[in-house]
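Only a single protein chain was left out; the remaining protein chains are all shown in position.
Now for subunit A:
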Amino acid sequence: MNIPATRKDLMIVNMGPQHPSMHGVLRLIVTLDGEDVIDCEPILGYLHRGMEKIAENRTIIQYLPYVTRWDYLATMFTEAITVNGPELLGNIQVPKRASYIRAIMLELSRIASHLLWLGPFMADIGAQTPFFYIFRERELVYDLFEAATERVEGVGIIGREDVINWGLSGPMLRASGIQWDLRKVDHYECYDEFDWEVQWQKEGDSLARYLVRIGEMTESIKIIQQALEGIPGGPYENLEIRDVDRERKPEWNDFDYRFISKKPSPTFELPKQELYVRVEAPKGELGIFLIGDQSGFPWRWKIRPPGFINLQILPQLVKRMKLADIMTILGVLVIVWLEREISAGIQQRIGPEYAGPWGVLQALADGAKLLFKENLFPSRGDTRLFSIGPSIAVISILLSYSVVPFGSHLVLADLNIGVFLWIAISSIAPIGLLMSGYGSNNKYSFLGGLRAAAQSISYEIPLTLCVLSISLRAIR
């Protein structure tokens, strides 16, 4: 029998610009040697909207609605920096009360951005279900994943030298041992008056970046609480500047203007100077290089986005890594793109401290809760299906961990048919989704359940076919 010759060509795979697990319209051209990644080239521009050229044709006030569309998870930061530039150029002082209000809004935005990164990040590294539970069960997921896999520890290490050379900023910088936070270094707004620490780690891997972001959320809460206690009274806008540079014309005292005209928005001249203003956005240093031209419109408005530069290091990171780890690394690089789904609401929760010492039994408690706690049932739905459905979905997926090898000898059940067992068990999950959707007696939930089941099946069928064909080929 002929032993088939193995081919040693490199394979080039195109991921995107649309892809189920990619965040938005990023296109990656990946060169693979089997499972190892040799090279990865990102191709950008699918969301290029000409923001900088538009800025040259709008006054600052007219431009403000555009800036929230840069990074729409952290909108306060984009607006803050758009006004900071002209404020510094025109030497406009902001009252203390406004500065406190800004600090509160910025830190709330930081928490929102980090939380909304966390959900899809978990989805990327394999846990679809936690995406829906993330706002309630984030502690459970964190414990589960760190114990079960080393998908975040040791992955995507960026050293100190590389971080400086590649111009990274934000959590990427602080996870590699550099304690650099613009809020402390630049002393902007009123951050000096609060008692808070810069969150940083030394290792520079994905776990470190994860820890930095979680820590930042806690620090943000501290800042917000201190700001709320200490917020001063007084005006919140600089009332003198409203009337800047506008000659009073005599006809403005006429009937038409006094009783019909609306309050015009303040437009002021940007002096002919250059200025680079920056803010510590959740993803890093967001900066504007502003050249004024003695008119209402800026001459040049250069946006320095943190995500653009943080992405540039991707090809370096993924060399010699496994294909699946690209998702992990990309998740922590945190690039905001259009296709990302934004779930509403941020739930507050302290974390496990009651179930067992240090909350170690929380996983058990949560499992039990899944089965027993739900006390709101639809009056006319099928209550048995409704209550069992989620349990079936989660239990079947968790069971499949038993055959997944996390290391060369780290497998619970080392079966030869392990991969098929995994496919079989995890394919029970859509049944649970359908059960809960149907049992709710609500057509929207039903449709949601159908959609979720359709999605799971649409992944499983091609997956099974691929696995099947390879296994058949591998049998001698």
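Going forward, a residue touches a chain if its C-beta (ideal position, glycine included) is under 8 Å from a C-beta of that chain, and two chains touch if they have at least 3 such contacts; residues count from 1.
Definition applied: contacts and distances are computed from a predicted model.
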item: Among "Protein YIPF", "Dynein light chain roadblock", "Calcium and integrin-binding family member 2" or "NADH dehydrogenase [ubiquinone] iron-sulfur protein 3", UniProt-listed name of the chain not shown; value: "NADH dehydrogenase [ubiquinone] iron-sulfur protein 3"
item: Per the touch definition above, residue among A:101, A:275, A:385 or A:428 touching the missing chain; value: A:275
item: Option touching the unshown chain, where A:236, A:289 or A:459 are the choices; value: A:289
item: Sole contact to the chain not displayed, among A:72, A:299, A:401 or A:446; value: A:299
item: Residue of A:36, A:52 or A:460 in touch with the missing chain, whole complex considered; value: A:52
item: Residues of subunit A (touch criterion as defined above) contacting the omitted chain; value: 44-45, 48, 50, 52-54, 57-59, 62, 88-89, 164-168, 178, 180, 185, 246, 249, 251, 256-257, 261, 264, 267, 273-276, 278, 285, 287, 289, 291, 295-297, 299-300, 302, 304, 308-309, 312
